[in-house]
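Every protein chain of the complex appears in place save one, which is left out.
The block that comes next holds chain A.
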Amino acid sequence: MRIEYTDVLVVGGGLAGLRTAVGAARRRLRVEVLSLVPAKRSHSVAAQGGMQASLGNAFKGMGDNEDVHFGDTVRGSDWGCDQLVARMFAHMAPKAVRELAAWGVPWNRVQRGAHEVVINGERVTLTERDEAHGLITARDFGGTRKWRTCYTADGTGHTMLYALGDRAVAEGIPVRDRSEAVALIHDGGRCQGAVVRDLETGELYAILAAATVIATGGFGRIWGISTNAIINEGMGAAIALETGVARLGNMEAVQFHPTAIVPAGILVTEGCRGDGGLLRDVDGHRFMPDYEPEKAELASRDVVSRRMAEHMRRGKGVKSAAGEHLWLDIAVLGAAHIDHKLREVKDICRHFLGIDPARDWIPVRPTQHYSMGGIRTDHRGESPALRGLFAVGEAACWDLHGFNRLGGNSLAETVVAGMLVGEHVADFVESHAGALQFSPGLARDFVGRERAALEAITARPAPAPGADNVASLRRGMEATMTEHVGLFRNEAGLRTAVATLVDLHARAQRVGIASRHLDANPELVAAYRLPRMLALALCAAQGALERRESRGAHAREDYPARNDRDWLRRTLAWWPVGAATPVLEYEPIRVESMELPPGFRGYGTRNIVEHPATALREAELESIRARLEGAGGAPLQAALLDFRARLPERYRGDNERIADIEEGAPR
């Protein structure tokens, strides 16, 4: 049996995994990256609209800074995020976008002078500053107070992934594609690497590593229709759950994006609305201002999606053979803008809908899009429960997004988290705690266990006609999640979901397959992944059932209030070995350490059960601000929330902006 050794094993070749790998490799560690597909085909490539970073170059970004970005992110999360992480993130995002610029991302740039844009349905002329000419520009996105989303047309994920993919090649980092981590090797307290399956040959082997980093993205494919790529089945989170030690955080926090095309479920970017596109109903009426007069189409994603569903429930949807939908109108932006800035959207419309969005409206409806939850880690990216296990990007819950992620914050998170976690992983490996006495015996045990599990699947009788098979059980899971664990949730539906998923989970562990060979066998792959997907589905459904409040994207029809008093806490799911269902526990999100105490997001009507500590913390913050008035930004920030000391030293510097240069601020 093959056993290999490395310092850092990164599972996943998307943006988060690659940036982590580059960071660790630059610290002269041996790094191996596993990927289901060639790294540049990872789902990061499909991100369109852009990444948020408070550069403040564009006219409508003037006055932006880390504080504004932090505040938007916390409000967007409905106060569910970790504010320490949000602070670090807002500080790092400008560095990340600048690093990528140097590595070859051809960010769209500010063009000095007047140009016409569409804002709130009307044509407006903006004049860009001379001194900003040639710097990175930004577009508007939902839930933000400034135009902050940096972009390359609507192919931002593509340019970022190609720049990072090529950077990984430049650094000599090996990427093994068609490779899947099927189990984590651990002794109950320390992760030691992973059992790897070569998806082409079927070979099982072990890679022992001082640090293992999960960067496998989200788990959208447990829903029937999702904007996610086919590969987003959540296997990284699933194998962490199977350790019986690591915790998954907030698995019920799932984002539904307002504008996926019908019926294919392919995303068209929030940039469509950011650039001025409108949502219309069956009568052609622009309905969002009726619900959200201030932000309209550019309210937070969770809000827009719910308003769309509400509007369809009122009979204002467009009936079609593929189900009800609404319209996205970007024709208002004009053909030139679409050809320039929304060309992937145009391509998608042409190929999958047979329409030209410069003339025709796009049929859209809210569709599963993003997993805010994932492997619970601390702000360094490490699992508090299983040492040596790290997670990064969408696969992780460190927890930047809380219960609703802002558009443009996921791309930014991938690279920011990779920059930080790459350093922390390297620190860990170099430290005393990271020293690992590799256990080949343990590796053999784990590989043997996986081999036995695969042989058990191939030994089962092939499914009889009409009996359970992998495809039919999977459809059962997808339908259950779509029907009961969707945009709106309630007790009865969630109870049904949990019971159905428990049953499917048991049946999925007995299902046979028709094709018995181990190499290049998609049926076998689907068979061993299905129970793991069902385990994640159960964590999401059970977490949603227990969380009897509405927060961000988690909307309970029977508990419409955000209940800070009882539910300002993070769900942690874990799975005792051999159990039939996950166990849920909770960790508090402490108001006492918040820089921005819980408040009203400004959508709909205020419906909040206050936390008793909120008023106290507000008073405390006020007195800190009064005491340190005039002391300058740094001491005040340190007193409010001291994030800087927790960053790797190389990333602690202030971010320069044009305004700093104009004012001649010392550097």
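Throughout what follows, a residue touches a chain if its C-beta (ideal position, glycine included) is under 8 Å from a C-beta of that chain, and two chains touch if they have at least 3 such contacts; residues count from 1.
Quick note on the criterion: contacts and distances are computed from a predicted model.
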Options "Oligopeptide transport system permease protein", "ABC transporter ATP-binding protein", "phosphoenolpyruvate--glycerone phosphotransferase" or "Fumarate reductase iron-sulfur subunit": UniProt name of the undisplayed chain: "Fumarate reductase iron-sulfur subunit"
Option touching the unshown chain, where A:Gly134, A:Gly315, A:Pro560 or A:Pro576 are the choices: A:Gly134
Residue in contact with the excluded chain [from A:Glu99, A:Asp140, A:Glu413 or A:Glu549]: A:Glu99
Contact residue for the chain not shown (choose from A:Gly155, A:Gly234 or A:Gly476): A:Gly155
Contact with the hidden chain (one of A:Leu84, A:Ala229, A:Val254 or A:Ile608): A:Ala229
Among A:Arg28, A:Arg123, A:Arg313 or A:His351, the residue in touch with the chain that has been omitted: A:His351
Touch list for chain A against the chain that is not drawn: 37-43, 45-46, 55, 95, 97-99, 101-104, 106-111, 133-137, 152-153, 155, 158-159, 162-163, 165-167, 169-170, 175, 177-178, 200-201, 229-231, 263-264, 266-267, 321-322, 340, 344, 347-348, 351-352, 354, 470-471, 513-515, 517, 519-523, 651, 653-658, 661
